[in-house]
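Here the complex is missing one protein chain, while the rest keep their positions.
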Amino acid sequence: MWRFALVRSGQLLLTLLLASIAVFLVIQHAPGDPAQVQLGLTATPAQIAVERQKLGLDASILHRYLIWATQVLHLNLGKSFTTGLPVTSTVVTAFGYTLRLDVVAIVLGLVLGLPLGLVAALRRGSWADTAISAFAALGLSVPVFALGTLLVLVFAVHFRVMPAAGAGVPGQSLLSALHFLWLPAVTLAIPFAAVLARYVRIELGEAMGEPYVLTARSLGLPRRTVIANAWRNAVIPTITVMGIQVGRLLAGALITETVFSYPGIGYLTVQSIQSLDYPVVEGVLLLGAAVFLLVMFVVDLVVGLANPRLRVQVR
Amino acid sequence: MRAVTEPATPVGAATALAVERLRVTLGPRTGGHDLVRGVSLTVHRHRTVALVGESGSGKTLTGLALLGLTPPGTSVAAGRLQIGGEELASCSDADLARFRGRRIAMVFQNPMVAMNPVLTIGQQFLQVLRHNLALSRPAARARARDLLGAVGVADAPRRLDQYPFEMSGGMLQRIMLALALSAEPDVLVADEPTTALDTTLQAQVMALLAERQAQLGMGVLLVSHDLGLVAGMADEVDVMYAGRIVERAPTADLFSAPAHPYTQALLRTVRDIASPTTTVLSAIPGAPPQLATLPAGCSFAPRCPLAAPECTVALPELRAVAAGHEVACVRVGQ
Amino acid sequence: MSAPRAVPGAPPGAPPGASPLVEVSDLVVNYRVRVRGARSHAVVRAVDGVSLTVGRGVTVGLVGESGSGKSTLGRALLRLTPAAGGAVTFEGHEVLSAGRGSLRVLRQRAQLVFQNPIGSLNGRMRVGSIVREPLDIQRIGDRASRPQRVRELLDQVGLPAGAEHRYPHELSGGQQQRVALARALAPAPSLIVCDEPVAALDVSVQAQVLELLKEVQRATGVSYLFIAHDLNVVRHLARETYVMYLGAVVERGASSSLFERPRHPYTQGLVAATPVADPARSSPPPLLRGEIPSPMDVPAGCRFHTRCPFARDRCRTEVPVLAPTPDGGAVACHLWEELPRAAASGGTLLSGR
Partner (left out) sequence: MTASPVTAAPVAVRATLPRVRAGVRRLSWRELVGGGGLVAFVLAAVLAGVVSPWSPDALAIGSRLQGPSTAHLLGTDQLGRDLLSRILYGLRPSLESGFAAIALAAVVGVLLGLPSGYFGSVIDSIVTRILDLLVAWPAVFLALAVVLLLGTGELQVIIAIGLAEVPVFSRLVRSIALLAARSDHVVAAKAAGASAPRIMVRHVLPFVVAPLVVQFAIAAPQALVAEASLNYLGLGTHPPAPSLGAMVSEGQAFLAYAAGPIVFPIAVIVVLVVCLTLLADGLQDRLDPHRGAERRRP
């Protein structure tokens, strides 16, 4: 297990390194001269040349990467082209909003998805199973932007019970902050719950068909125990799938946040790309990749702990 | 190896299991077809009855049906089911649940997948012992150690902390046997318990089964395809073909005077292969039948060397030809 | 093409001067096993210095428990699994170091039949294409004559007319194994490695396939290396039998004497554990205790000593070599001359009546 964790950490660092190189290259090759962008359209060629030197654009690509990487490690990503604020603080603030939204969404998704999946798995072929499967299929079919927009239409425009956009003002009460969170959180939670229900149904349903379940039943164990035993097998692959979903959410719910103009990482990403605000694009891409990879790393460790084959090696 | 050297016909021995006209149907009530077609059998305590047949003969389903464990999509009906002297209202999952693990237990073919891979052996014992015998945690652990010792598993405390994947198939089948016998049931269904094992292990596990039977006195229903194996283990052999019992006899009689053409042909084949002097093997032509498309009359008729026109008319019933020896063939006695 | 190797010694029973069909000497096959979580690979010696000879037109049996390395040996001598050492001569050609040319001879003249017939047939191909494929690959005959040849082959293995248009899953297990045999026979091989060819079949069908194998051998003069765990089947078919344990041959001999009077305690145990379809003979208590150890840690000395009821100190340290016995076989046991012959009664156990 320790060895597994060590190997996995090494992989994490390597992938992070590769990810940073990819981000760097993407930014380097993006259309639009950063010096030009920095100075605006009125700048003379001479001014641009000076600016290029200042930005280090003349050095070799490896050299530039090393300078850039050193700055990244010092959490110095420069200033936003559009607001002039430090990228690091901009990104961190946005991430705080995203985190807040995701926690609510994940809780909602778990509360909705787990029981639905359990019921569907244990009552295969029943009307409940059919209904839950239909919900899951629909939840996965409807695009998030469509779901979000429809929720806005119904609850913000028609009934006027929820705000259509934004996150409120800083320093507001928890209740009023929650008020702004409900619609985007539900928008995120429904597909999350759909994936979860679907997986629990498949995995638990499959586990219930395994020979060891037959053995447990032949030994007279009560249904509750039999299900609990099967669940201990089904939960391992389910954690992985859940982890991927959580990772995606944390890396930034681009579309949902855009629909609701919610000032999280996702919204920031879209805005910075549209306004070619490269320092911010760098920041969000790096943070998104790092968060996603970290979540997957944690998930792998959890799955490792849940899997006796790996755990046994600790002994 | 016979468990006990008593007379072949039990006098007043307690009935461990009795089932009449057992039927297992696949698919809907109408339009489905029977996989087990009216099987009746009785197993007494201390006795071993072997249910012998080729793949698809319905022998495993018969075993599963006795515990109410047939797969989804099948339905089970029986004229009568009695376990350990107690009559059951029906052979439904619910009615049998009370008996499973306590009065009737089962050992399966592949020990490598029969145990839960994420629970230790100890956890699996604990669950079973605490539920079936209402033992406390320490008492259950002590009992588990004893049970493992009784099936020849050395170093029981360490084994209890291990997972199934850390053990070999032979070891797991011993453990499975210990679990199945933990509540000292009246009857044990052993479904091809050694088919997945090498013959050297088969001999060990079979000897162990006989030993535990001598100690605990349960009746054993041994489901197998191997005539050689049952010859050394069973008191009575029931031969199944296409979902029905076609011949039933005390083991010695069946091997010395097989009456059904199928049994005769099967035995001839087995003996031919085993005999160093045979030059040409006698083989049964054709393949075992598909249950969905059974011909009318005797199911063996298409492969039978003695088949006559009357064989394709009606399904032959079991008829006694000697004491305890029954055959389902219209030609027998002719 | 490599030069033919000198034949070290004529096989027992072969006419003097004639080279055997297959000559395996000191063959070693290693498997690299990845231990999960560990960075390194463990090396498992699946076949550990096996020598074996197959004559022309005969059947040689190879028995042992699962994990004894018998299937690996069969595949390694066909060069389907890489060997780590030793030599294999097939029809006078060195196989293990063969270039394309010699390899082509091997691919034509040596074939394989498997345990699970349905798994060994490509389910997306019709029977006709399956049997025809070796002809296409080896460019045997011309395009026009191949369907006729396929028909002959199917006829030879007793498949009815029209079978070439079926898919494998439409046939019974016995028929599928006939298709596999027809495919193996297509390039007119001189050797077929049969890896448990009847173990997956029902008893009533086993005899059909065994009888067919014998018939094919009579008609074509093909040799079989017959790998099986069922001693009865091997004894019925093979004139000579090798017994493998943990990657090594522990006993070899003519099948008649080997099964009647097994010399090695392991062979004795195998024979004693084989059930007999006769309730009149009570089986003795099992001779072999415990299970075959993992090939990842083969015991020192005699590899069988951990399960041997007769093991002494010498067995735990000194590796026994395969030594000839008076009846023309060979046994790798320090004690075979002093062992009680009681277990030899196992020989009669096998006879049915």
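Letters A, B and C name the chains as they come in the text, with residue numbers starting at 1 for each one.
As a working rule, a residue touches a chain if its C-beta (ideal position, glycine included) is under 8 Å from a C-beta of that chain, and two chains touch if they have at least 3 such contacts.
Note that the structure is a prediction, hence the values are computed from the model and not measured.
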{"item": "Touch criterion as defined above, residue of C:Leu80, C:Ala219, C:Ala280 or C:Val319 at the omitted chain", "value": "C:Leu80"}
{"item": "Residue among C:Phe114, C:Tyr224 or C:Phe304 touching the omitted chain", "value": "C:Phe114"}
{"item": "Options B:Pro71, B:Gly85 or B:Pro285, residue touching the unrepresented chain", "value": "B:Pro285"}
{"item": "Option from C:Gly174, C:Pro262, C:Pro286 or C:Gly329 whose C-beta touches the chain left out", "value": "C:Gly174"}
{"item": "Option from A:Leu6, A:Val26, A:Leu85 or A:Val298 whose C-beta touches the chain left out", "value": "A:Val26"}
{"item": "Residues belonging to chain A that touch the chain removed from view", "value": "15, 18-19, 22, 26-27, 29-31, 137-138, 140-146, 149-150, 152-153, 157, 164, 195, 198-199, 202-203, 206, 237, 241, 244-245, 247-248, 251-252, 254-255, 258-259, 269-270, 273-274, 281, 285, 288-289, 292-293"}
{"item": "Residues of chain C in contact with the chain not shown", "value": "75, 78, 80, 103-104, 107-108, 110-112, 114, 116, 119-125, 133-134, 137-138, 157-160, 162-163, 165-167, 170-172, 174-175, 178, 180, 183-184, 186-187, 208, 211-212, 215"}
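One rule holds in what follows: only the chains that are shown with their structure count from here on.
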{"item": "Centre distance in Å when chain B and chain C are each reduced to the mean of their C-alpha atoms", "value": "32"}
{"item": "Touching two or more other chains - residue numbers and ranges from chain B", "value": "none"}
{"item": "Contacting residues of chain A [partner chain B, same complex]", "value": "124, 210-212, 214-222, 225, 229, 232-233, 236, 306-309, 312"}
{"item": "Residue ranges of chain B in contact with chain A within the complex", "value": "67, 69, 72, 97-102, 105-106, 108, 110, 113-120, 127-128, 131-132, 163, 165-166, 176, 179-180, 182-183"}
{"item": "Touch list for chain B against partner chain C, complex", "value": "1-2, 54-55, 168, 170-171, 198-204, 207, 225-229, 231-232, 251-252, 255-256, 265-267, 269-278, 280-285, 287-288, 303"}
